[in-house]
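What follows is chain A.
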Amino acid sequence: MLFQNTIDTSSYMIAGYSIFFGVTIIYLFSLYTRWRNLLRDLETLEELEDK
Partner candidate 1 sequence: MKTKPSALKALDIASLILLAVATYLALVFAPTERVMGDVQRVFYFHVATAWVGLLGFVAAGVTGIIYLRTQDLKWDLVEQAAVEISLVFFFITIILGSIWARPIWNTWWTWDPRLTSASIVELIYLAYLMLRQGIEDPDRRARFGAVYTLVGAISVPITFLSIRLFRTIHPVVIGNESSAAEGGFAMTGDMKIAFFFALFAFTIIFIDLFWNRIRLGHLQQKVEQLKLKVMD
Partner candidate 2 sequence: MKKIIEDRSPLSLRERAEGEGKTPSGNYLRAIGAVAWKDLAAELRSKELLSAMLVFALLVIFIFNFALELDVKTRDSVTSGVLWVTFVFAGTLGLNRSMAIEKDRGCLDGLLLAPVDRSAIYFGKAISNLAFMLIVEIIVLPVYSLLYNTNLFQPGLLLIILLGSIGYTAVGTLLSAMSVQTRTRDVMLPILLFPIILPVVIAAIRASGAYLQNMPFDQILPWLNLLIVYDVIFIAVAFMVFDYVVEE
């Protein structure tokens, strides 16, 4: 019976999950941005190729 009240560590839990979702969202956003940029590059290059 060492612990009568569980210590309140919920702020750490929130920090942890925020980090998880933050990093994941940033990574997904980077994937999306890179995809868009590449598509744009592809269009430009295909135009150049046709000339």
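Details
We adopt the following convention: a contact is a pair of C-beta atoms (placed from the backbone, for glycine too) under 8 Å apart; a residue touches a chain by one contact, two chains touch by 3 or more; residues count from 1.
Keep in mind how these were chosen: all candidates are chains of the complex that A comes from, given by their letters.
Not measured: the values here are computed from a predicted model.
Interface record for this complex: partner of chain A among candidates 1 or 2 is 1, by the touch criterion. By the touch criterion given at the top, residues 3, 6-10, 12-13, 15-17, 19-20, 23-24, 27, 31, 34-35, 38-39, 41-42, 45-46, 48-49 of chain A touch candidate 1 in their complex.
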